[in-house]
Structure formats: structure tokens, C-alpha cells
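One chain of protein is taken out of this complex; the other chains stay put.
Moving on, here comes chain A:
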Amino acid sequence: MTTMFDKRMTADAVVASLSDGMTIGIGGWATRRKPMALIRAILRSDLKDLTIVSYGGPDVGMLCAAGKVKKLVFAFVSLDHYPLDPHFRAARQTGAIEVLELDEGMFHWGLRAAAMDLPFLPTRIGIGTDIITQPGFRMVKSPYDDGEELVAMPALRLDAALIHAHRGDAKGNLLTLSPDPFFDELFTRAAPKVYASVEQLVPTADLDIEANARFALVERARITGVVEAPLGAHPTGAAPDYQIDLKALKTYVDSAASPEAWADYRARFVDVSDEAYAAAIGGRDAAAALPRPVY
């Protein structure tokens, strides 16, 4: 009889393992496959002063609205069909958060440097722009005959990463079934602690790795904890399980209209159980039936 090897945990247990002031990376991209159930759990907690590293969507806006963010490392914050996140804009325009603004590819490069345990990776990206006039950037000269001056993109080292996948087992094997995995693998490699919410926890055999190898995100040694969270990315999309919920995103956008509107949004969609959340958005069947958005 072998000892059960089990990384299952609750969203609240994930949040309890995080600390004030941490640098937290969030996977997904804008309105796609954001670990929103974990983000909502952070909103319900007293965690504070976070540095958030994200290809930003409503994850960033919600954390800003709840006053959780000290600093944001980002290349954009977008809701795609509603291009500008009003909570993010308010946080920026009141000077409530510090920022490090990057190019999307530089962001990727910074995660990769952290994943490789390098201090930086060289790139031309940022040259000629105001990105590298922000504090913290240094140049590096090629040691080869070309002698080119390049930007030394510093490693984006994370204390923890939060991602959302479609299937997972209790050991932390994950399948990310969407057409684009984005940079979730790099997030898992840039952080010592990685927590994945999954739509569905299944027995290892049901991952059918031989058929699904290209969807297997990363070796399970990178994964610290697995949280079963059906609709865990909602209102962002987790295709093929469900698409972006544009109506729910609109409700989120409208929550920035006033402090009362945000309090009402919190009461209906944040300070609630997963079951109550599913009911509040019209039920799981309605989510599964959402139409594919058009870009």
C-alpha cells in the first residue's frame, strides 16, 4: 500500500498559504482562463500589499478595486470586448498603485529568465521607448564582436503563481485544453509555489496522457496545490469547457460606476460560495452554452 500523494486543497487554503507583500503571478491572458475563483478568494481575505504580475484582465481590475495591489507588473489590462477595465483605470488615475509597464514579449522574457534562474535575458525590446526609462532597467553590451547594446530584461521572480487549467489529478498533473496555453508554463517555472484551479479533478488514468500529451502543461513537480473549481475562470473563458461570458463581464464593468455598485457586485459575486456564484451567473448549463466570441 503506497501513501496517498495528494495536493488537493481549497481556494481558501491557497490564500492562507500566501502572505502580505508577496509577488504573485497570475496566468491566462486578458479575458481568457484567469483563475478567478482563486482571485475571488483573495478578495475575501485580508491579504494586502501584493505585487501582481499579469497579462491583465478582470483579475487585475478586481484586485485593484479591493485595494489588494501595491504594485502591478503588466503589458496591458484589457477586457477585449470592453477594451478598458474601469477599476484598473481608476487605480492608475488616482495614483493608487505603482506600476512597471512592459512589452508583452519582454514580460515573457522576464518570466523565462526567472524560470531559467538567470538574472536577466538580453533583448532589443524596449530600445527607443519609455519602457526602459522606468526605474530598474539596465543595458548590457554584447561580449561578442558585434558589441551591440541590449536591454537586460530582469527576471520576473514570483513568490507564487496562480493558474487555471481544465483537468487535473490529485498529484498536480494538469491538462490545459484551450487552443492557446499562453504563458502559464512559464508562470509555473518562475514561482516556488504554484496553485492551479481546475474545472474538473479526475483520476490520473482519465487524463489519457497518450492522447492529450500536447495539452499537459508542465511536470507535476512544479505544482504545489490543486483546487477543484468548476467555472473557476468565469467570467473569463475556459474554452472548450465554456466561453467568455460577455454579459457577466459587462456586469463587472458596470460595478465601477460607484462605490455602491462595487459593494453590490461584491455581495452578489465575490462574498459568496462557489455554489451561490454559479447560481448568480445563471447556472452551469447556461455557462456551458455561452456562444463563442468573435474577435
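By our rule, a contact is a pair of C-beta atoms (placed from the backbone, for glycine too) under 8 Å apart; a residue touches a chain by one contact, two chains touch by 3 or more; residues count from 1.
Note that in this section contacts and distances are computed from a predicted model.
**Q** Absent chain per UniProt: "Transporter", "Xanthine dehydrogenase family protein molybdopterin-binding subunit", "Ketoacid CoA transferase" or "Cytochrome c oxidase subunit 1"?
**A** From the choices "Transporter", "Xanthine dehydrogenase family protein molybdopterin-binding subunit", "Ketoacid CoA transferase" or "Cytochrome c oxidase subunit 1", the unshown chain carries the UniProt name "Ketoacid CoA transferase".
**Q** Which of A:Gly110, A:Gly126 or A:Gly172 sits in contact with the chain that's absent?
**A** Touching the chain that is not displayed is residue A:Gly126.
**Q** Out of A:Leu18, A:Leu38, A:Leu63 or A:Val77, which residue would touch the omitted chain in the full complex?
**A** A:Val77
**Q** Please identify which residue in A:Phe183, A:Phe215, A:Tyr242 or A:Phe269 touches the non-displayed chain.
**A** Within the whole complex, the residue contacting the unshown chain is A:Phe183.
**Q** Which positions on chain A touch the chain that was left off?
**A** Listed in rising order, the touching residues are 29, 56, 74-78, 83-84, 88-89, 92-95, 99, 101-106, 108, 123-131, 134, 139, 149, 179-183, 294-295.
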